[in-house]
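Yeah, one chain of the complex is gone here, protein chain that is, but the others are all in their spots.
For chain A:
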Amino acid sequence: MIYLDYAATTPMKREVMEAYMHTAEMVIGNASSLHSYGREAKRVLNEARKEIARKIGARPNEIIFTSGGTEADNLAVFGLAKALRSKGCHIITTEIEHQAILQPMKQLEEEGFAITYLPVDTSGFVQLEDVERALQEDTIFVSIMFGNNEVGSMQPISEIGQLLKERDIPFHTDAVQAYGTVKIDVEEMHIDALTASAHKIGGPKGIGFLYVRSELPLMAHQVGGNQERKLRGGTENIPAIAAFAEAVRSLHHFDQDKMNDVTERFLNELAKCPIQYEMNSPEQRLAHIVNIYFPHITVDHLLARLDLEGVAISSGSACTAGAVEASHVLVAMFGEGERANSSVRISFGEETTLEEATASAQIIGRVVETFQRGKE
């Protein structure tokens, strides 16, 4: 079996697992408790918070731990909208956000907010001028994804950050997919709020955070406890948070060059196959994601066949009955039609070997060839 779906989730690293188990065994207290067990839990929590904050150039009290990226995105959208409601009701986002942003935006629309969904070009990029043009008197914040989870396109975050800083408009970015693979500094990039998740970087599932600049008002979405500066009620998941910090620490070993080599090997090998394909991913992208259009193939057929052949890749999204649906990201890039329905995402991770890149490209090439045969 070859796993090429690291953009969906990554395996937990050995040292992360050890940190998780060690903490689960040794740190049994509730961080809100006032006795020694509680203090020990709080110490571990604060240490992890410091580590994670430092990594993105934030202050520790600006990190709010959540159950993951979805919750952090929800907290950012609902929390900022509600806290800034008195200043206006216009919000700007893009058509290629994750559903964890888009669904809350839809809900806000029903509550009377006006949302601008910025389009993207065929490379999956938002234009800085479009952001500028969309700004209104009553725009209360902007949320634009850092690196897209389906095609890997990276937005001009620093430029957008600069623009919004000048206009004094808060800027949130969903960095779940980019976090850990590109350098992020919230000060340099003028980011006011940022979402990240542990399981995309070799950490455990079920833990993530929202960074929010301390001057920025935010309304809690989950209430019922004083944890996380009252911005996210609920007993902190100490083992997962400690493991998250360990995953962040081990990012030092992340080798961008090796990731580029693996991707390049895969693409070179695929280029040798007698098949038709076109890249959906732009040049300027997250190194570990390639999204490819295979004309004349039906994506659910291809994914099932490749799974049976031992190659695990994915496509846009699935409905609750497991049916593959056209990716809203590809629809935003290319419109409705065959391309949005005949594309797949292949994503690599630190554990991917060059041999796996070669073998998977050959298998994909062979299967696509049989699928395309006689269909031109």
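List of remarks:
We take it that contacts are C-beta pairs under 8 Å (C-beta built on N, C-alpha and C of every residue); 3 or more make two chains touch, one makes a residue touch a chain; residues count from 1.
Everything that follows uses one rule, which is that contacts and distances are computed from a predicted model.
Missing from the rendering is one chain, named in UniProt as "tRNA-specific 2-thiouridylase MnmA" (options: "tRNA-specific 2-thiouridylase MnmA", "Oligopeptide transporter ATP-binding protein OppF", "2-hydroxyglutaryl-CoA dehydratase" or "Phosphate transport system permease protein").
Among A:32, A:61, A:99 or A:158, only A:99 touches the chain left out of the display. Summary of contacts with the chain left out: across A:141, A:211 or A:371, the touching residue is A:371.
Of the listed positions A:138, A:185, A:307 or A:355, the one in contact with the omitted chain in the full complex is A:307. Those residues of chain A that touch the chain absent from the view are 99, 103, 106, 300-301, 303-305, 307-308, 317-325, 370-371.
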